[in-house]
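Sending over a structure as structure tokens; questions will come in a sec.
With one protein chain removed, the remaining protein chains of the complex are shown where they sit.
What follows is chain A.
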Amino acid sequence: MIRFDNVSKTYPRQNAPALSNVSLEVERGEFVFLVGSSGSGKSTFLRLLLREERASHGSVHVLGKDLGRLSNWKIPQMRRQLGTVFQDFRLLPNKTVGENVAFALEVIGRPRGQIRKTVPEVLELVGLGGKEERMPGELSGGEQQRVAIARAFVNRPMLLIADEPTGNLDPQTSVGIMKLLDRINRTGTTVVMATHDAQIVDQMRKRVIELERGLLVRDQARGVYGYQH
């Protein structure tokens, strides 16, 4: 599903690499937490997965494709098989909940009939059944993140990438979001989640990958958050 071979990334005009010599593999269907303090390289790791950046050295394979060799015009096709969720939800404030989810299908040219059928289904799945006509501004943070997850999942991606999805939510709401991500994981979707939330990591007991100053310092099955900050 994901394979990093000796991956390093140095940004232009910076001396210290954001990632250095990281090698790891994630199997299909795994749930992986990515932890580390700010500036440890978590974001770079995710950006490499999304092919927002290219590795300076080494190779990144996602879904069987070498992203370093993927030509630019094939990137959209690759991204359609990924779902992405962010801390700040990234919803369109002037579209309804339903339209926000439909947007992801519209812009990749899916037929209208399919959109009309899929959107309510996926909203039902994330626990927002019947809220299609609401505007994002009317919803709580947790509900907005559910909309974002619905949008990320509506294409049934093989891999879901979540960048601190609970970062803006209170602990109780976070638990709900984690349950949802866990349920999505159980349908066979691989989940990679960057987080600072020690409580969640300790509760879930999933694989934990820890980065520190760009280095892979821990890769632990059924791990815990493990460091103080």
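One rule holds in what follows: a contact is a pair of C-beta atoms (placed from the backbone, for glycine too) under 8 Å apart; a residue touches a chain by one contact, two chains touch by 3 or more; residues count from 1.
Here is the rule we use: contacts and distances are computed from a predicted model.
A single chain of the complex does not appear, and UniProt lists its protein name as "Cell division protein FtsX", one of "Phosphonate ABC transporter, permease protein PhnE", "Cell division protein FtsX", "Na+/H+ antiporter subunit C" or "Heme exporter protein C". Considering the whole complex, the residue from A:Lys42, A:Arg151 or A:Lys206 that touches the absent chain is A:Arg151. Among A:Met1, A:Leu24 or A:Leu50, only A:Leu50 touches the chain that is left out of the view. For the chain missing from the display, the contacting residue among A:Ser20, A:Ser40 or A:Thr84 is A:Thr84, taking the whole complex into account. Listed here are the chain A residues that touch the chain not shown: 50, 72-73, 75-82, 84, 90, 92, 103-104, 106-109, 112, 151, 155.
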